[in-house]
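Next up is a structure, given as structure tokens.
Note that one protein chain is taken out, while the other chains of the complex remain in position.
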Amino acid sequence: MIMTMVQAINQALAQEMERDDRIIVLGQDVGRDGGVFRTTEGLFDRFGPERVMDTPLSESAIVGASIGMTALGLRPVPEVQFMGFIYPAFNQIVSHVARLRNRTRGRFTVPLTIRTPYGAGVKALEHHSESTEALFCQIPGLTVVVPSSPYDAKGLLIASLRSDDPVIFLEPTKLYRAEKQEVPEEPYEVPLRRAAVVREGKDLTIIAWGAMIPVARQAAAAAQAEGIGAEIVDLRTLSPMDRETFVASVRKTGRALVVHEAPKTCGLGAEIAATIGESALLSLDAPVLRVTGQDITVPLPKSEDLYYPGPERILRAIRRLMEY
Amino acid sequence: MIMTMVQAINQALAQEMERDDRIIVLGQDVGRDGGVFRTTEGLFDRFGPERVMDTPLSESAIVGASIGMTALGLRPVPEVQFMGFIYPAFNQIVSHVARLRNRTRGRFTVPLTIRTPYGAGVKALEHHSESTEALFCQIPGLTVVVPSSPYDAKGLLIASLRSDDPVIFLEPTKLYRAEKQEVPEEPYEVPLRRAAVVREGKDLTIIAWGAMIPVARQAAAAAQAEGIGAEIVDLRTLSPMDRETFVASVRKTGRALVVHEAPKTCGLGAEIAATIGESALLSLDAPVLRVTGQDITVPLPKSEDLYYPGPERILRAIRRLMEY
Amino acid sequence: MIELFDPLKGERLRVLDETGEAAPGLDPGLPDAELRAIYERMLRTRTADAKALKLQRQGRLGTYPPSRGHEACQVGLASAMGRDDWFFPYFRDLGMYITLGYPLADYYHLWMGNEAGLRTPDGLNIYPIAIPVGSQIPQAVGAGLAAKYRKLRIAVVTTFGDGATSEGDFHEGLNFAGVFRTPNVFVCLNNQFAISVPRARQTAAATIAQKAVAYGFPGVQVDGNDVLAVYAAAREALANARSGQGPTLIEAYTYRMGDHTTSDDAARYRSKEEVQEWERRDPILRFRLYLGKKGLWDEAYEKTVQESAAEFVEKAVAEAEARPAATPEDLFTYTYAAMPPELEAQLAELKAFLGEGRR
Partner (left out) sequence: MIELFDPLKGERLRVLDETGEAAPGLDPGLPDAELRAIYERMLRTRTADAKALKLQRQGRLGTYPPSRGHEACQVGLASAMGRDDWFFPYFRDLGMYITLGYPLADYYHLWMGNEAGLRTPDGLNIYPIAIPVGSQIPQAVGAGLAAKYRKLRIAVVTTFGDGATSEGDFHEGLNFAGVFRTPNVFVCLNNQFAISVPRARQTAAATIAQKAVAYGFPGVQVDGNDVLAVYAAAREALANARSGQGPTLIEAYTYRMGDHTTSDDAARYRSKEEVQEWERRDPILRFRLYLGKKGLWDEAYEKTVQESAAEFVEKAVAEAEARPAATPEDLFTYTYAAMPPELEAQLAELKAFLGEGRR
């Protein structure tokens, strides 16, 4: 069926809930309202209030209670309404979710999937355009996943729901309804921890994820018109990171560009650039560049465009790389 | 006077409180008890309970209330008992402390200094050995400071207390009483945003901060015995970062090594390595290496040494760099 | 008066009944001019709110949380505040802003998507809107602590919804306030919903007011559609705060007449009948009936007030829309007191980029 990312996510949830009664969806407005983006639409009617729980406005308890559910064998899927509101739950995530397997030497695991919409580009209110994925990528024990298409969204979410590790599943709001795609009806997994080369090219490698993939594609198309072949690696799982795929690509192309929405300093691009420098220094024909959000708070809607990396900024960096 | 870092911090607080009655110290056990590390010893008796406030066990309110105090012109100095317990206050820090100046276009500033002991190496309990500085370095608006000696601790803390920006002041517990040093009696500032070359050398540059400085010095001394001259840059202010100083050093030496306690992935070393790759690629004779904590949760005391970078691990990396 | 109404016994302070009749002994006895001023603020609030919705539909303003139904809470509370008191708002506070004299043009400017609208004019003690629910509460307590430390006889007010009472920050803030006996007035606009989640899902406590028991200070539930009840409770709580008698929690029992925001569709989760039932209790209607009984309201007066409100609002819209767009400098200048080199470089690059004809 042709569907949006919202529908793909919804279908993944519904199918896995059907298959596995240990899965419980909980969060603000996930029930009767079907979620503020409608990702949980219809689940309440289908699975009832015990499995699709509207909760109090309490992020720490939403995540904390989810942890406790795993102690008794459940597989909760807490939703945080926007990534900008995940911070009240940060302590539960950093001090418990990420660590429980290790600190109990495997006796207690935390197979939960925290879903949250993320990223800018939809002219939302303050705190609704956050992309602070790097906060989570530096915490050992967490798996951080970002889909960039309806197909991947369904497959990565199913893989996350089946994973025995805790997953932070970040859903780019900008892509929720941006693009429709053929998505298989039956459940399937897109494997975690595997990046994908989503466009081949010989001249340089663009590493990106989520809402930056379509933007990178636009830039790559424009570069093609100038005779530059850009390869695009969609990271998909941001942590633990599939370094091999992008390092191999850079070894081939000799040039690398990381694109992300988050501010530059200490964004995930830093780790990617550092990894390339460590593993492929001698293959590099130019410095690894980063095209990113500015090192400022995401501006309010009127100025969002000044913050957000667009195809022209990427193209500029591509040219700079090629001219180096 | 010859003093420990604890004494230097204590003196900085006392002198600035004397000078500026807008400064209020608050937190758990900072009052009568003088702080669990005695950094606030004597302040309660000297300045009274209105300026040295024992608070409820409530990190979010400690930081949140400090924000509110700044609205009325105060300069609070909240203490979080250990960095591992800062997460309940994370929302206040990320969503408010860091942003208020920008979101009010300068009408409201947040001149507070959040002090917290940090880092491993003292065989402490779980959650008491955290060094998650990179979490804060990626948040625009925050200033992150780490002293590595009693002298710097006093001067950097005074500069932080006088700064109009919010400062996260991280105090390496391992250094609290490790070393005594001559510290001038009168108040002085060590400027923020300035790294210091604390050891000169021509063969490679080690970039480190806090408790890793003495360790790096040991390694550098051992390297010297092998005829290798290691320059050491003490970053001191981790954000905004003084990139110029370490880039200049690497341009000179051609080799760089970052040392930090935090796990490798997405640690601050990534940003430093990425910056060097961006700004000094052609000067590099070898990849930028990172000697860091392992990508795991800091282990309990019995195994801490397997986690923590020691001089031998650094020396190994130095040799590897020189042999490249 | 506050301690006469025990939330644990299900008691609620109400001055005006639905016909606009004042309960003897409870009417705060405001002068006529002030009563009319309150009415005018309520009407301006409603007019400005409706305008914001219209602008949003026209694409001239972004996502917006309407205030309709909250006029008694907002105007009643703000009217009781003094010029030196501080206010820590949440995101549904239009009537507070209008009453406290925040330029409506700035308020619109903000919701049109420009940070400049969040820059409180000098001299007004209003902290910026907190979007992360409940996070302003500990901040308000800190301001209360500072007021106490500076020996100012002022109160610090903060507002929030019923949903906010589930957040840790609500608890930590009120608990702090109790311990330090800060001059705070905490006002919960219990409008029965947090987006789609009904009040009963928010807490098993029969009232929100009774949560004050956990913090050792008084809590009172008032009829939030009765502007005089809100005013009376607020006046007393503010006076207590200013005179060192510590904080109060006021629960204003009301209803969110509109959608949560312009992105919401409340019809998905509540019935028309319920909404109609509350239409009958419209706070403006009720106060109008009261004014009528006092001879302070007639059709001619209504017309003047409506016209003046419309003019007030149109002027603000025109002003807001005439404001210049944010420049790259605006975006970069306020991250730090002094711009670090990395930001300078990014700003220069952005300007070079825009200079190439982009934007």
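Every chain is named by a letter (A, B and C) in the order it is written, and numbering of its residues begins at 1.
Heads up, the rule we're going with is that contacts are C-beta pairs under 8 Å (C-beta built on N, C-alpha and C of every residue); 3 or more make two chains touch, one makes a residue touch a chain.
Just so it is clear, the structure is predicted and the values come from calculations on it, not from any experiment.
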item: Among the chains presented, those that the missing one touches; value: A, B, C
item: Absent-chain contact - pick from A:Met69, A:Leu175, A:Ile228 or A:Val259; value: A:Met69
item: Touching the absent chain when the full complex is considered, from C:Gln56, C:Ser79 or C:Asn175; value: C:Asn175
item: Sole residue of A:Gln7, A:Ser58, A:Thr253 or A:Ser303 that reaches the chain not shown, by the stated touch rule; value: A:Ser58
item: Given B:Ala178, B:Leu300 or B:Met322, the one touching the chain that is not displayed; value: B:Leu300
item: Missing-chain contacts mapped onto chain C; value: 8, 166-172, 175, 178-179, 181, 201-206, 210-211, 213-217
item: Contacts of chain B with the absent chain, listed as residue ranges; value: 28-29, 31-34, 36, 54-61, 84-85, 87-88, 123-128, 264-265, 294-297, 299-307, 312-313, 316
item: Chain A residues that touch the omitted chain in the full complex; value: 24, 50-51, 53, 55-56, 58, 60-61, 63-74, 76, 88, 91-92, 95-96, 100-109, 140-141, 143, 163-165, 193, 240-241, 243-244
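By our rule, only the chains that are shown with their structure count from here on.
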item: Chain closest to the middle [Cα centroid of all protein chains]; value: A
item: Relative to chain C, chain with the most remote C-alpha centre; value: B
item: Whole-Å separation of chain centres (CA-atom averages), chain A against chain C; value: 36
item: Intercentroid distance (Cα basis), chain C paired with chain B, Å; value: 40
item: Whole-Å gap separating chain A and chain B, where each centre is the average of the chain's CA atoms; value: 30
item: Shared-contact residues (touching 2 or more other chains) in chain A; value: 60, 84, 87-88, 126-127, 265, 295-297
item: Touching two or more other chains - residue numbers and ranges from chain C; value: 115, 131-132, 168-169, 330, 335, 342-343
